[in-house]
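Here it is, the structure in full.
Complex shown without one protein chain; remaining protein chains in place.
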Amino acid sequence: MLLERIEAPGIAHISYLIGDGGTAVVVDPRRDVEVYVERATAAGSRITDIVETHRNEDYVIGSVELAERTGAAIWHADAQLPYRYGAPAQPGATWAVGRFTLEALATPGHTPGGLSYLLREADGAPWIVFTGDTLFAGDVGRTDLVEAARSREMAALLHESLFGTLLPLGDEVIVAPGHGAGSVCGAAIASRPWTTIGLERRLDPLLGLTDRDAFVEGAAGVRDRPPYFRRIEVLNVEGAPLLGALPAPPPLGPHEFAAAAGHAVVVDTRWETAFAAGHVPGALSLWLEGLPLYAGWLLPYDRPLLLVVDGDDPSEAVRRLVRLGYDHVEGFLAGGMSAWHVAGLESTAVTTLTAAEHVRRAARGEGGVVLDVRTVAEVADAPVEGTLHIPLGDLPTRLEEVPSDRRIVPLCPGGLRSMTAASVLRSGGVDDVAVILGGLSAWREVEGERSPAAAGGEEVGP
Amino acid sequence: MLLERIEAPGIAHISYLIGDGGTAVVVDPRRDVEVYVERATAAGSRITDIVETHRNEDYVIGSVELAERTGAAIWHADAQLPYRYGAPAQPGATWAVGRFTLEALATPGHTPGGLSYLLREADGAPWIVFTGDTLFAGDVGRTDLVEAARSREMAALLHESLFGTLLPLGDEVIVAPGHGAGSVCGAAIASRPWTTIGLERRLDPLLGLTDRDAFVEGAAGVRDRPPYFRRIEVLNVEGAPLLGALPAPPPLGPHEFAAAAGHAVVVDTRWETAFAAGHVPGALSLWLEGLPLYAGWLLPYDRPLLLVVDGDDPSEAVRRLVRLGYDHVEGFLAGGMSAWHVAGLESTAVTTLTAAEHVRRAARGEGGVVLDVRTVAEVADAPVEGTLHIPLGDLPTRLEEVPSDRRIVPLCPGGLRSMTAASVLRSGGVDDVAVILGGLSAWREVEGERSPAAAGGEEVGP
Amino acid sequence: MLLERIEAPGIAHISYLIGDGGTAVVVDPRRDVEVYVERATAAGSRITDIVETHRNEDYVIGSVELAERTGAAIWHADAQLPYRYGAPAQPGATWAVGRFTLEALATPGHTPGGLSYLLREADGAPWIVFTGDTLFAGDVGRTDLVEAARSREMAALLHESLFGTLLPLGDEVIVAPGHGAGSVCGAAIASRPWTTIGLERRLDPLLGLTDRDAFVEGAAGVRDRPPYFRRIEVLNVEGAPLLGALPAPPPLGPHEFAAAAGHAVVVDTRWETAFAAGHVPGALSLWLEGLPLYAGWLLPYDRPLLLVVDGDDPSEAVRRLVRLGYDHVEGFLAGGMSAWHVAGLESTAVTTLTAAEHVRRAARGEGGVVLDVRTVAEVADAPVEGTLHIPLGDLPTRLEEVPSDRRIVPLCPGGLRSMTAASVLRSGGVDDVAVILGGLSAWREVEGERSPAAAGGEEVGP
Partner (left out) sequence: MLLERIEAPGIAHISYLIGDGGTAVVVDPRRDVEVYVERATAAGSRITDIVETHRNEDYVIGSVELAERTGAAIWHADAQLPYRYGAPAQPGATWAVGRFTLEALATPGHTPGGLSYLLREADGAPWIVFTGDTLFAGDVGRTDLVEAARSREMAALLHESLFGTLLPLGDEVIVAPGHGAGSVCGAAIASRPWTTIGLERRLDPLLGLTDRDAFVEGAAGVRDRPPYFRRIEVLNVEGAPLLGALPAPPPLGPHEFAAAAGHAVVVDTRWETAFAAGHVPGALSLWLEGLPLYAGWLLPYDRPLLLVVDGDDPSEAVRRLVRLGYDHVEGFLAGGMSAWHVAGLESTAVTTLTAAEHVRRAARGEGGVVLDVRTVAEVADAPVEGTLHIPLGDLPTRLEEVPSDRRIVPLCPGGLRSMTAASVLRSGGVDDVAVILGGLSAWREVEGERSPAAAGGEEVGP
């Protein structure tokens, strides 16, 4: 029996490969699909069906790519949409997977036509439910993505899907959601890779609410909505271009790279300290793990990209970009920044401070303007006084709010987003920028108090 | 959060790597331990503790090897045994794994001092229980391995462990057992890779018994007990020899191989058809998947082994042998049987029949003596009339029961064990042996009825 | 400096990746091109040019595939052909590869417009010459492939290319040919992976001939010409279809496979003994190493293929088929022949004999008709009396020469081709076929004399 949980890090997307008796089904495949084909083939199973839990908005779904490679049928949720490929899955439809049966359950709320898929044991007992973005470990799906104004309406649908459909499956049923901790599709997803209905009933705050109105109140509400979601929504309805193999952008010498930088956007995926000491002028700092999280906010779809990476293997960055629909990477800097410097080309730097230095400067009144680039939710959880707050994703469009005559000190939990912000600020004409290494977490450590996030035991985000 | 399920195929052994916040714990490691080190390191976690659910008898535990590589502490169950390494884990002891807590629970029954390990969520909620050989998907642990005569006594302990300790954890708790389907440690383990207390309460036949005596009756009883268990029990108490890297036996030319075969046991891991048409005289047929299942029954510990494999990579066979304590593989046949034949060396063959041929011959009274080599349990489930029954593992010691003046036709579910039996018979001086390709399953297909096993939807075993 | 020798086993095709200073060139790429892209990228070099030594006839060249992945320019030899892609390379043309220079040299003889490529050191010294099929280790190129009747004319051109162009480069120049031992493009290619002009002048028999006419006499002459060469010649002029990623044929259950076998050709790539004891009726036996050698002779281009392999990974077989232009593999048998047998499906067998058995039978006058399936050259080198000779490649079209009322015993050096021949005979209606395991080599060992091939110290071919 084949039951594989396949993650796409960064976007924290989870897809599943289920197989038995020579047949396999994939739930919500990612776009780089070779992993499904390889594992199913190794297990002697043929992928015959691809089921989608909803029209995804945060990653390019791999259904078309996988169908091209395998001949599998594609089954859509959100059947009201004008898909140009695949066929609608009806609630109640079933698929035989060897001895087991997969059944579509209507679970609207995150999207109007969202489905969950219930895998039943040979004797019919509910075993595992693939809940997509309806139910996560520790959280429920967002209700504001289809249309912010309809959030309460969707929250009411979600209540029925959870309390009327999923919870009654039984405490013992395993829950396999579409995202893990870190996804923008849930505010408070926990890091339990596997959970159960009973565990969620107990541990998921909203599922503990017995009052329907209280649930709707809690599940409704508008959060950050990256602009690239619209683009991906279109791709996932129309079908994304076929890739075949993963693109392999060529290495470019420093002078070639410099020439191409005239028309392309330079993305530097190195860690923040490497970026700080020297980078291609105008480059955007987006560390590898942050690429999936912020590329969609900060990168245009209509210009080619150029990559600066550590060493000479850009494939992981390319893989993550392709998952978001950025297919055109024109090349990468061969030999990295060392080669750039050796060629005598000019680079720019960003001032860095340790947290202790920042505290000393601030005590002298030289702390500059602290620009908090965390999300609205993060700031609400752990506010920092006396800062200017612009979430990182919004920074490009709200640059005019940043004072141009003061030193700007971006702030985020760990310092990585701050460096991204610094690179956005520099490209936007703000010259005096300094980044606190280790971010808010370091700052609080230095001040002798634990940061709120750290105190709660959660891993400190970037 | 790191939660990896790591299988050793064949013996269907499952170990677990749990990590969070830079710390990792391994439950019941296998002997080839690089997988734990690599995955923990990649996740930035240091393996600090190794916990054992019981003194294993069916595989060499990798605790010593892993401790040598990592410096981790080893915690034993079955503390009454005279271990030469590690320290006893006390019921109630806890280990912090980042935000989570692992707790030892006394769950005797399979062994007198068996432990389960409960992983609790940050808020203390029971989340996953690692049950070792106490509770499997669809089955409970054997009670006859410590001492056949004490089976009922152990079954009573098991009842208390299950109904008094594990089931009360709650239906929603995930169960992570020490073996999957195919293990000799359970008769009827299901293929659910992940299950829950509630699912087992519902799907595991013995857990559905409300009557204590009925449970004890069902859980007691003596089954096949491979002779090599005693050897491994000793190794797991004394600590197996350190391997360092996996042994890499040298390729041997045909003449070198033939010379070494004078003092070593030749094991041929190719599929049954390849073995049938030509093999090194005296070789034992043990297909790769069957190696972990039958090596312990059929291979001595005091003679070196020689391997014949498909192609030129014996590493997978070596890996599986090492897991059972067979560390001394003297070499493998370079170029395989083709090279042997090209060198003009003599090979022997085994007659094969398709099932249809066998049926035709049997109808003419030329079917020979059908020697059923299935286990006692398999035969009880789906008896075949008119056969001689000797389980494969017992064949070497019961050869005198096999008539020497008739054609012997070994029978098993799929034909692979039959070829192993044929090789044992031939080495034992029984010359007229024929194997039905596809075994009982093929036979029943040809006769127009589904085999009982196939009818039940289970995968047909070897 | 990047200098990689990349082989495609079986066809013994050798391609080269040369890189320096950020630039790389590939000589005669194979069709599965990811290896070039990966290695060049890892070395920080961009593949800018693809050079062909001639219009190849024995494998599908990967120029189009590689150009699609890299944007590199394609440079053709044999400029007289109506290529639909790329541009002609002119003799004397040069390409800068970092500090080095690559220069096209006119070396006709194998083809009318064949080129070699000379890599010069930074100071201009001739360093390595990529000779394609003009000069091999121990042999020179065939002159009969373009048109059998023009062999002497081409041999005269070849004389000038060798004695007038290549040898004068100097004894110290390294020779990097387009094929290694085992290729059909040379009769007697030696296994030296690297050689030099001086070594070849000394060790290559034809280069030792001082007399031009003697050389022409020796280099002219017609040998086996597989029918598929015409197909590949067309593909290499028109440009083969783009693959993207390597095709991944699906696993098929036994009944699905049986149904597909109604319209497709079944190819069984297992070793000869495995095939002998049981195979899908009608299957062609083509062991994995023999696939590249005989697929072109024995497989049609206009029907889909089905694969039976050892285990569940058909990718190596697919890779080798794609190199010859067989792109349509419809599936492979999941679980291999064991699954087929378990399903109760009928299989067929081929009788095998050890060499000793054959000798004994022959002594009794029961040896049957020995059908020598070796090449004309092999037979000339080491004739065996009293046999019928039909080279394996010709067998399908010369079946009527095989007596249908006698036992047929195919003969080849090692037994593998014999099993292929047996499968061809069986499909052609010849029922009584037996194969000598180990072939002629085993036979001669048993008879107490070394086979001529073995005596010469060469590896015994299949």
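Per-chain residue numbering starts at 1, and chain names A, B and C are given in the order in which the chains are listed.
As a working rule, a residue touches a chain if its C-beta (ideal position, glycine included) is under 8 Å from a C-beta of that chain, and two chains touch if they have at least 3 such contacts.
All values reported here derive from a predicted model rather than from experimental measurement.
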Partner chains on view for the chain not depicted: A, B, C
Selected residue (touches chain absent from view) among A:Glu272, A:Glu330 or A:Glu378: A:Glu272
Absent-chain contact - pick from B:Ser45, B:Thr354 or B:Ser441: B:Ser45
Option touching the unshown chain, where B:Asp313, B:Glu401 or B:Asp431 are the choices: B:Asp313
Touching residue (missing chain; options A:Pro177, A:Gly336 or A:Gly367): A:Gly336
Absent chain, residues of subunit A that touch it: 270-278, 310, 336-338, 340-347, 349, 352, 354-356, 413-416, 437-439, 441-446, 460
Residues of subunit C (touch criterion as defined above) contacting the omitted chain: 1, 3, 20-21, 98-99, 121-123, 125, 127-128, 170-174, 181, 191-199, 201-203, 457-459
Sites on subunit B contacted by the missing partner chain, in the whole complex: 22, 34, 37-38, 40-47, 69-71, 242-245, 248, 250-253, 312-314, 331, 334-335, 339
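Note that only the chains that are shown with their structure count from here on.
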Whole-Å gap between the CA centroids of subunit A and subunit C: 48
Chain centre separation (subunit B, subunit C; CA means) in Å: 43
Subunit A and subunit B, separation of their C-alpha mean positions in angstrom: 41
